[in-house]
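Here the complex is missing a single protein chain, while all its other protein chains stay put.
== chain A ==
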Amino acid sequence: MELLSHLADGFATSLSPLNLMIVLIGVTAGLFIGAMPGLGSVNGVAIVLPLTFIVPPNSAIILLAAIYYGAMYGGAVSSILLGIPGASTAVATTFDGRPMAQQGKAGLALIAAAVASFVGGTISVILFTLFAVPLADIALAFGPAEEFALVLMAFTTFVGLGGDDVLKTIVMICLGLVLSTVGLDLISGQPRLIFFDQPGFYSGISFLVLAIGVYGIGEVLYTIETSKTAPTVTAAKITMRELGHGLREMNRLWKTMSLGSFLGFFVGMLPAAGATPAALMSYGVAKSISKKGKNFGKGEIEGVAAPETANNAASTGSLLPMLTLGIPGSPTTALLLGGMVMWGLVPGPMLFIEQPDFVWGLISSLYTANLAAVLVNIALIPLFVWALRMPFTVLCSLVMVLCIVGGYAPSQKMHDVWLIAGFGVAGYLLRKADYPLAPLVLALVLGPLMEKSFRQTLIAEQGNVLAFVERPISGTFMAIAALFFVLPLIKYIRRSGKKTVAPAE
């Protein structure tokens, strides 16, 4: 079979001693880059990029792929340990990862994340190997209307699962959408919502600033209040037995994980969608079909596995539009694209035919990088877990410092630091009032994409709103979205109806 011989050629390159060493360096570097909120990509990439020019081009691709994978694994680490998602793709991992850490099961949660990432990565690389070329056409079928429907679907899965209080979830989504409109209008370029004429608002409010504020600072404030000086995270330990236990646990979850992998791969493949909606939808679907659905959000291992399989699968999927259409889905894929241009490769439908060496070298290195990433990750888990043994007073101040530096580093503006402080206080108050924070943060991430695709469709269709339901793909998504939205609402109304009949609790 032609496919297999191509792949074998690819492996011949990626398994050489030099390349294996490069994979190890790459995933380790990637892991730390991914694990540091804010300090992440930009500076990390700066350190590593020059290395790609001192090794042969094939090894350079492998290095980039390894960093890419390592960073994906790393994203879960700070979500679980500190409750601060390092990237928007890891927001869903906090839902159950953080509670697990608080129950002293940080080690188990990290194992779950690593194994799930591995499964998601592997299944999607296999899908990629087999179907990359035909699938490119599906990506092409996605226009603005389909993009809108997809994002809407991601939002509604969220309403259904965001928490017990649907109204509060909707309020938070709306607040997030308002925040997402701050800055310059995507289409006309006109400034919007520039509060107090502060120039800092021109560049909008970034995900990182909001997430670090509400999760990082907010969490610290909340913990200080609720626990005074007692450590909230019960000492976590990690032993070989624990590891075996974790692996057995994961073995039960193959259904959730394979579903998450497929979902993640397909959503990730669509240009502009990417890993954030994929992780969310996977969490939503897992919650609604799992027998333990009720425990989601309270430290259920399945709630860590579902989004982690999907976001890794999606990041592999997002390589597809980059290679076949030349549209990178994330800063890291953009880095890969930059490398390709440098080596004189033109991304497009012909790449697979004209440059098989490059394409198959890249694909085979995804296999090795994935395996290396899971091994390095599991080896480092004890290190991560020990971090939680620090006295709370020390940990707490370290987190504060990390939050501020992490918020300042990407844009280097004090404006963002003040925003983080503001969001921190707001996040603390919202938490006390029992408002879910994730819908707020996710609305900020998905809002601009939704607004842009909505307006592009209306312009293209000359104001015909029916366009969203008339097109087959977007129509289907819209129907699913409607279902997801109405069901929990009905449940909610029913429940509150009953409540008014029954005597107040």
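The criterion applied here is as follows: a residue touches a chain if its C-beta (ideal position, glycine included) is under 8 Å from a C-beta of that chain, and two chains touch if they have at least 3 such contacts; residues count from 1.
In this text, contacts and distances are computed from a predicted model.
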Item checked: Hidden subunit of the complex - UniProt protein name among "Hydrogenase subunit MbhD domain-containing protein", "Carrier domain-containing protein", "Proteasome subunit alpha" or "Tripartite tricarboxylate transporter substrate binding protein" -> "Tripartite tricarboxylate transporter substrate binding protein"
Item checked: Of A:L7, A:I126, A:I224 or A:I327, the residue in touch with the unshown chain -> A:I327
Checklist line | Identified contact with the non-displayed chain, of A:G104, A:P191, A:P356 or A:G475 | finding: A:P191
Check: Pick from A:V346, A:L429 or A:V465: which residue touches the chain that isn't shown?
Finding: A:V346
Next item on the list: Pick out which of A:L7, A:L20, A:I126 or A:A387 touches the chain that's been left out of the picture.
Entry: A:A387
Margin query: For chain A, which positions touch the chain that isn't shown here?
Written below: 32, 35-36, 39, 42-43, 45-46, 49-50, 53, 140-144, 183-191, 199-200, 202-204, 271-272, 321, 325-328, 334, 337-339, 341-342, 346-351, 382-390, 398, 401-402, 405-406, 408-409, 412-413, 452, 456, 459-460, 462
